[in-house]
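A single protein chain has been removed from this complex, and every other one stays in its place.
All chains are identified by letter, namely A and B, in their written order; residue positions are counted from 1 within each chain.
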Amino acid sequence: MALIAAVISLILLEYYVFMMLVGMARGKSGIQAPQMTGDPKLERAIRVQMNTLEQMVVVIPCLWLFGTYISTTIGAGLGVAFIIGRALYCKGYMADPNKRAIGFVIGFLATLGLLGGAVYGTVMAAL
Amino acid sequence: MALIAAVISLILLEYYVFMMLVGMARGKSGIQAPQMTGDPKLERAIRVQMNTLEQMVVVIPCLWLFGTYISTTIGAGLGVAFIIGRALYCKGYMADPNKRAIGFVIGFLATLGLLGGAVYGTVMAAL
Partner (left out) sequence: MALIAAVISLILLEYYVFMMLVGMARGKSGIQAPQMTGDPKLERAIRVQMNTLEQMVVVIPCLWLFGTYISTTIGAGLGVAFIIGRALYCKGYMADPNKRAIGFVIGFLATLGLLGGAVYGTVMAAL
(Lines give C-alpha, C1' and ligand atoms only; values in the text may rest on other atoms or scores of the structure.)
Protein backbone atom coordinates (compact mmCIF):
# COMPACT_ATOMS: atom_id res chain seq x y z
CA MET A 1 0.00 0.00 0.00
CA ALA A 2 3.05 2.33 0.14
CA LEU A 3 2.56 3.01 -3.59
CA ILE A 4 -1.06 4.07 -3.02
CA ALA A 5 0.00 6.12 0.01
CA ALA A 6 2.66 7.91 -2.05
CA VAL A 7 0.16 8.76 -4.83
CA ILE A 8 -2.30 10.08 -2.19
CA SER A 9 0.48 12.28 -0.75
CA LEU A 10 1.30 13.67 -4.20
CA ILE A 11 -2.39 14.49 -4.86
CA LEU A 12 -2.47 16.35 -1.53
CA LEU A 13 0.74 18.19 -2.48
CA GLU A 14 -0.77 19.25 -5.84
CA TYR A 15 -3.90 20.51 -4.07
CA TYR A 16 -1.71 22.41 -1.61
CA VAL A 17 -0.06 24.20 -4.57
CA PHE A 18 -3.57 25.14 -5.83
CA MET A 19 -4.36 26.57 -2.37
CA MET A 20 -1.23 28.72 -2.55
CA LEU A 21 -2.21 29.95 -6.04
CA VAL A 22 -5.47 31.26 -4.49
CA GLY A 23 -3.49 33.09 -1.79
CA MET A 24 -1.20 34.60 -4.43
CA ALA A 25 -4.12 35.61 -6.68
CA ARG A 26 -5.86 37.21 -3.69
CA GLY A 27 -2.68 39.15 -2.83
CA LYS A 28 -2.32 40.45 -6.41
CA SER A 29 -6.03 41.33 -6.72
CA GLY A 30 -6.07 43.38 -3.50
CA ILE A 31 -9.50 41.87 -2.66
CA GLN A 32 -9.93 41.48 1.11
CA ALA A 33 -11.43 38.36 2.77
CA PRO A 34 -14.24 37.31 3.13
CA GLN A 35 -14.97 38.63 -0.39
CA MET A 36 -14.55 35.81 -2.94
CA THR A 37 -15.41 37.60 -6.20
CA GLY A 38 -14.46 40.70 -8.18
CA ASP A 39 -11.28 39.62 -10.03
CA PRO A 40 -11.32 36.99 -12.83
CA LYS A 41 -7.86 35.57 -11.93
CA LEU A 42 -8.86 35.14 -8.27
CA GLU A 43 -12.20 33.57 -9.21
CA ARG A 44 -10.48 31.10 -11.54
CA ALA A 45 -7.86 30.16 -8.93
CA ILE A 46 -10.67 29.60 -6.40
CA ARG A 47 -12.58 27.42 -8.90
CA VAL A 48 -9.45 25.33 -9.64
CA GLN A 49 -8.94 24.74 -5.90
CA MET A 50 -12.59 24.08 -5.10
CA ASN A 51 -13.21 21.83 -8.09
CA THR A 52 -10.09 19.83 -7.19
CA LEU A 53 -11.27 19.57 -3.57
CA GLU A 54 -14.72 18.42 -4.73
CA GLN A 55 -13.15 15.56 -6.71
CA MET A 56 -10.35 14.81 -4.24
CA VAL A 57 -12.83 13.87 -1.50
CA VAL A 58 -13.93 11.06 -3.85
CA VAL A 59 -10.52 10.17 -5.26
CA ILE A 60 -8.60 9.76 -1.99
CA PRO A 61 -10.93 7.29 -0.21
CA CYS A 62 -11.49 5.48 -3.54
CA LEU A 63 -7.74 5.15 -4.13
CA TRP A 64 -7.38 3.52 -0.73
CA LEU A 65 -10.34 1.18 -1.29
CA PHE A 66 -9.28 0.39 -4.89
CA GLY A 67 -5.78 -0.44 -3.63
CA THR A 68 -7.18 -2.65 -0.87
CA TYR A 69 -9.90 -4.51 -2.82
CA ILE A 70 -8.81 -4.39 -6.50
CA SER A 71 -5.17 -3.60 -7.37
CA THR A 72 -2.48 -1.26 -6.02
CA THR A 73 -0.73 -0.79 -9.38
CA ILE A 74 -3.88 -0.03 -11.41
CA GLY A 75 -5.10 2.21 -8.58
CA ALA A 76 -1.79 4.10 -8.46
CA GLY A 77 -1.88 4.49 -12.26
CA LEU A 78 -5.38 6.02 -12.13
CA GLY A 79 -4.18 8.27 -9.29
CA VAL A 80 -1.26 9.50 -11.41
CA ALA A 81 -3.68 10.14 -14.32
CA PHE A 82 -5.78 12.24 -11.90
CA ILE A 83 -2.69 14.28 -10.91
CA ILE A 84 -1.81 14.94 -14.58
CA GLY A 85 -5.42 15.79 -15.47
CA ARG A 86 -5.65 18.29 -12.62
CA ALA A 87 -2.34 19.96 -13.61
CA LEU A 88 -3.65 20.43 -17.19
CA TYR A 89 -7.01 21.63 -15.81
CA CYS A 90 -5.28 24.27 -13.67
CA LYS A 91 -3.00 25.44 -16.50
CA GLY A 92 -5.93 25.61 -18.94
CA TYR A 93 -8.42 27.27 -16.58
CA MET A 94 -6.00 29.99 -15.45
CA ALA A 95 -5.28 30.84 -19.13
CA ASP A 96 -8.96 30.77 -20.20
CA PRO A 97 -12.00 29.03 -18.59
CA ASN A 98 -12.81 27.50 -22.01
CA LYS A 99 -9.46 25.67 -22.02
CA ARG A 100 -10.23 23.64 -18.92
CA ALA A 101 -12.00 20.79 -20.75
CA ILE A 102 -9.14 18.36 -21.58
CA GLY A 103 -7.66 18.34 -18.09
CA PHE A 104 -11.13 18.06 -16.60
CA VAL A 105 -12.01 15.02 -18.71
CA ILE A 106 -8.76 13.19 -17.84
CA GLY A 107 -9.35 13.77 -14.12
CA PHE A 108 -13.03 12.87 -14.45
CA LEU A 109 -12.31 9.54 -16.17
CA ALA A 110 -9.65 8.66 -13.58
CA THR A 111 -12.14 9.46 -10.80
CA LEU A 112 -14.82 7.38 -12.51
CA GLY A 113 -12.47 4.40 -12.81
CA LEU A 114 -11.43 4.63 -9.16
CA LEU A 115 -15.04 5.03 -7.98
CA GLY A 116 -16.30 2.16 -10.14
CA GLY A 117 -13.55 -0.13 -8.89
CA ALA A 118 -14.07 0.88 -5.26
CA VAL A 119 -17.84 0.30 -5.39
CA TYR A 120 -17.43 -3.04 -7.18
CA GLY A 121 -14.55 -4.28 -5.00
CA THR A 122 -16.07 -3.32 -1.67
CA VAL A 123 -19.64 -4.46 -2.42
CA MET A 124 -18.33 -7.84 -3.68
CA ALA A 125 -16.20 -8.19 -0.52
CA ALA A 126 -19.11 -7.24 1.77
CA LEU A 127 -21.61 -9.69 0.24
CA MET B 1 -14.36 -3.78 7.58
CA ALA B 2 -15.62 -4.67 4.06
CA LEU B 3 -19.12 -3.62 5.15
CA ILE B 4 -17.87 -0.18 6.24
CA ALA B 5 -15.81 0.08 3.03
CA ALA B 6 -18.89 -0.73 0.92
CA VAL B 7 -21.00 1.93 2.69
CA ILE B 8 -18.20 4.50 2.17
CA SER B 9 -18.13 3.62 -1.55
CA LEU B 10 -21.89 4.09 -1.82
CA ILE B 11 -21.70 7.51 -0.10
CA LEU B 12 -19.03 8.52 -2.62
CA LEU B 13 -21.22 7.25 -5.46
CA GLU B 14 -24.19 9.31 -4.21
CA TYR B 15 -21.99 12.40 -3.97
CA TYR B 16 -20.74 11.72 -7.51
CA VAL B 17 -24.37 11.77 -8.72
CA PHE B 18 -24.83 15.16 -6.97
CA MET B 19 -21.73 16.46 -8.81
CA MET B 20 -23.25 15.37 -12.12
CA LEU B 21 -26.54 17.14 -11.23
CA VAL B 22 -24.52 20.38 -10.90
CA GLY B 23 -22.97 19.83 -14.33
CA MET B 24 -26.40 19.17 -15.83
CA ALA B 25 -27.95 22.22 -14.11
CA ARG B 26 -25.06 24.36 -15.39
CA GLY B 27 -25.58 23.06 -18.92
CA LYS B 28 -29.32 23.83 -18.83
CA SER B 29 -28.83 27.29 -17.27
CA GLY B 30 -26.29 28.37 -19.90
CA ILE B 31 -24.23 30.04 -17.12
CA GLN B 32 -20.52 29.89 -17.91
CA ALA B 33 -17.82 28.98 -15.34
CA PRO B 34 -16.46 30.48 -13.10
CA GLN B 35 -19.86 32.10 -12.41
CA MET B 36 -21.69 30.17 -9.65
CA THR B 37 -24.91 32.20 -9.33
CA GLY B 38 -27.77 33.52 -11.48
CA ASP B 39 -30.09 30.50 -11.84
CA PRO B 40 -32.07 29.07 -8.88
CA LYS B 41 -31.83 25.45 -10.12
CA LEU B 42 -28.04 25.71 -10.53
CA GLU B 43 -27.64 27.37 -7.12
CA ARG B 44 -29.70 24.65 -5.44
CA ALA B 45 -27.76 21.85 -7.16
CA ILE B 46 -24.50 23.51 -6.04
CA ARG B 47 -25.78 23.78 -2.47
CA VAL B 48 -26.83 20.09 -2.43
CA GLN B 49 -23.35 19.08 -3.60
CA MET B 50 -21.43 21.45 -1.32
CA ASN B 51 -23.53 20.72 1.77
CA THR B 52 -23.06 16.99 1.15
CA LEU B 53 -19.31 17.50 0.74
CA GLU B 54 -19.19 19.54 3.96
CA GLN B 55 -20.77 16.65 5.88
CA MET B 56 -19.04 13.85 3.97
CA VAL B 57 -15.60 15.00 5.11
CA VAL B 58 -16.82 14.25 8.65
CA VAL B 59 -18.84 11.12 7.86
CA ILE B 60 -16.22 9.16 5.91
CA PRO B 61 -13.35 9.31 8.44
CA CYS B 62 -15.86 8.82 11.28
CA LEU B 63 -17.34 5.75 9.61
CA TRP B 64 -13.88 4.22 9.40
CA LEU B 65 -13.05 5.09 13.04
CA PHE B 66 -16.50 4.02 14.29
CA GLY B 67 -16.08 0.70 12.45
CA THR B 68 -12.60 0.21 13.93
CA TYR B 69 -13.23 1.28 17.54
CA ILE B 70 -16.99 0.75 18.14
CA SER B 71 -18.97 -1.51 15.78
CA THR B 72 -18.99 -2.22 12.04
CA THR B 73 -22.71 -3.07 11.88
CA ILE B 74 -23.95 -0.01 13.84
CA GLY B 75 -21.50 2.16 11.87
CA ALA B 76 -22.74 0.76 8.55
CA GLY B 77 -26.36 1.33 9.65
CA LEU B 78 -25.66 4.99 10.46
CA GLY B 79 -23.87 5.30 7.10
CA VAL B 80 -26.92 3.94 5.28
CA ALA B 81 -29.13 6.42 7.22
CA PHE B 82 -26.81 9.19 5.99
CA ILE B 83 -27.22 8.01 2.37
CA ILE B 84 -31.03 7.97 2.69
CA GLY B 85 -31.08 11.38 4.43
CA ARG B 86 -28.97 12.92 1.69
CA ALA B 87 -31.18 11.49 -1.08
CA LEU B 88 -34.27 13.03 0.59
CA TYR B 89 -32.36 16.31 1.12
CA CYS B 90 -31.46 16.46 -2.59
CA LYS B 91 -34.99 15.63 -3.73
CA GLY B 92 -36.53 18.17 -1.33
CA TYR B 93 -34.04 20.98 -1.98
CA MET B 94 -34.30 20.72 -5.79
CA ALA B 95 -38.11 20.94 -5.53
CA ASP B 96 -38.10 23.83 -3.01
CA PRO B 97 -35.36 24.99 -0.55
CA ASN B 98 -37.96 24.89 2.25
CA LYS B 99 -38.45 21.15 1.70
CA ARG B 100 -34.86 20.25 2.55
CA ALA B 101 -35.41 19.96 6.32
CA ILE B 102 -36.38 16.27 6.78
CA GLY B 103 -33.52 14.89 4.72
CA PHE B 104 -31.14 17.31 6.38
CA VAL B 105 -32.14 16.22 9.88
CA ILE B 106 -31.77 12.49 9.08
CA GLY B 107 -28.28 13.07 7.68
CA PHE B 108 -27.39 15.38 10.56
CA LEU B 109 -28.39 12.84 13.21
CA ALA B 110 -26.48 10.05 11.44
CA THR B 111 -23.40 12.31 11.30
CA LEU B 112 -23.77 13.20 14.96
CA GLY B 113 -23.98 9.52 15.94
CA LEU B 114 -20.92 8.62 13.88
CA LEU B 115 -18.93 11.58 15.22
CA GLY B 116 -19.92 10.91 18.84
CA GLY B 117 -18.95 7.24 18.54
CA ALA B 118 -15.66 8.05 16.78
CA VAL B 119 -14.63 10.63 19.41
CA TYR B 120 -15.61 8.33 22.29
CA GLY B 121 -14.07 5.17 20.82
CA THR B 122 -10.77 6.73 19.76
CA VAL B 123 -10.24 8.84 22.90
CA MET B 124 -10.96 5.79 25.12
CA ALA B 125 -8.51 3.71 23.05
CA ALA B 126 -5.81 6.41 23.19
CA LEU B 127 -5.98 6.92 26.95
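We take it that a residue touches a chain if its C-beta (ideal position, glycine included) is under 8 Å from a C-beta of that chain, and two chains touch if they have at least 3 such contacts.
All of these numbers come straight from a predicted model, not from anything done at the bench.
Student: Which one, B:Leu3, B:Val22, B:Ile83 or B:Ala118, makes contact with the chain that was left out?
Tutor: Counting the whole complex, the residue in contact with the absent chain is B:Ala118.
Student: Using the document's definition of touch, tell me which of A:Leu42, A:Met56, A:Cys90 or A:Ala118 contacts the absent chain.
Tutor: A:Met56
Student: For subunit B, which residues lie in contact with the unshown chain of the complex?
Tutor: Residues 40, 43-44, 46-47, 53-55, 57-58, 61-62, 65, 68-69, 97, 100, 111, 115, 118-119, 122-123, 125-126 of subunit B touch the chain that is not shown.
Student: Which parts of subunit A are in contact with the chain that was left out?
Tutor: Counting only subunit A, the missing chain is touched by 2-3, 5-6, 8-10, 12-13, 15-16, 19, 32-34, 49, 53, 56-57, 60.
In this section, only the chains that are shown with their structure count from here on.
Student: Which whole number of Å gives the spacing of the CA centres of subunit A and subunit B?
Tutor: Computed from C-alpha means, the inter-chain centre distance equals 19 Å.
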